[in-house]
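Everything on this sheet refers to the single structure shown next.
Complex shown without one protein chain; remaining protein chains in place.
On to chain A.
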Amino acid sequence: MMYGYEWDTSSTLAFATSILPILGIGLLVTLQAAAVGYAIALVFGLVLALLRRSRIRAISWTVACFTEFVRDTPLLVQLFFLYYVLPDFGIVLPAFMTGALALGLQYSAYTSEVYRGGIDAIQRGQWEAATALNLSRFQTYRDIVIPQMIPRIVPSLGNYLVSMLKETPVLSVVTVLDMLGLANMIGERTFDYLVPLSMVGLIFLPMTLICSALIHLVERALPKSGIPLR
């Protein structure tokens, strides 16, 4: 029994349906972790991308190295790093937040590259025109760069959302009770891993397929010419 739901191991089908509400609770945690992690990735990635464009060499170089390092090292080890090292510096976060932070950090390295590519795709002439029109740096970004960037970066950002969703089960390693964490606990107690683990896979599959399809729809719906922010 878990969260007040009794499981019924009389048959495979009965077992599968009886653990569904428990996995549903885990699914909520999975989705929350992905949402928090993605929000961090979107914001922090933008910060990294803008710092990367800094005119001060030391800043842009440090950020470039940091991004490359985070991109090329495993999420699991980064997660352990945050989980065990942050408390040494007096920062004690709940496992869920540490996990979301690790997800966000890893994916901010990816999203920063997406933003960078989006900014670089704006032709030089447009920057020069903005200067000629005496637009401030802020106005140039708000009215010229970002509106044209959005339709270009949405597909890649969407793909990273789907990948992140698929990486959330790693959080179960640091005691987060997401779908996989709960499925493992059910497996430990019933000695039947086949049904709970298969169920987790079967829940993930339509989820990622639907997400990908939605992103495709959004991609089509966005006007290629850009989206004015005002």
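Keep this in mind: contacts are C-beta pairs under 8 Å (C-beta built on N, C-alpha and C of every residue); 3 or more make two chains touch, one makes a residue touch a chain; residues count from 1.
Criterion: contacts and distances are computed from a predicted model.
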item: Protein name (UniProt record) of the chain left out of view, among "Pyruvate dehydrogenase", "Hydrogenase-4 membrane subunit HyfE", "Sulfate adenylyltransferase subunit 2" or "Ectoine/hydroxyectoine ABC transporter permease subunit EhuC"; value: "Ectoine/hydroxyectoine ABC transporter permease subunit EhuC"
item: Contact with the hidden chain (one of A:2, A:20, A:35 or A:76); value: A:76
item: Contact partner of the left-out chain, one of A:13, A:39 or A:209; value: A:209
item: Footprint left on chain A by the chain that the document does not show; value: 69, 71-78, 80-81, 84-85, 88, 166-170, 172-173, 180, 184, 187, 192-194, 197-198, 200-201, 204-205, 208-209
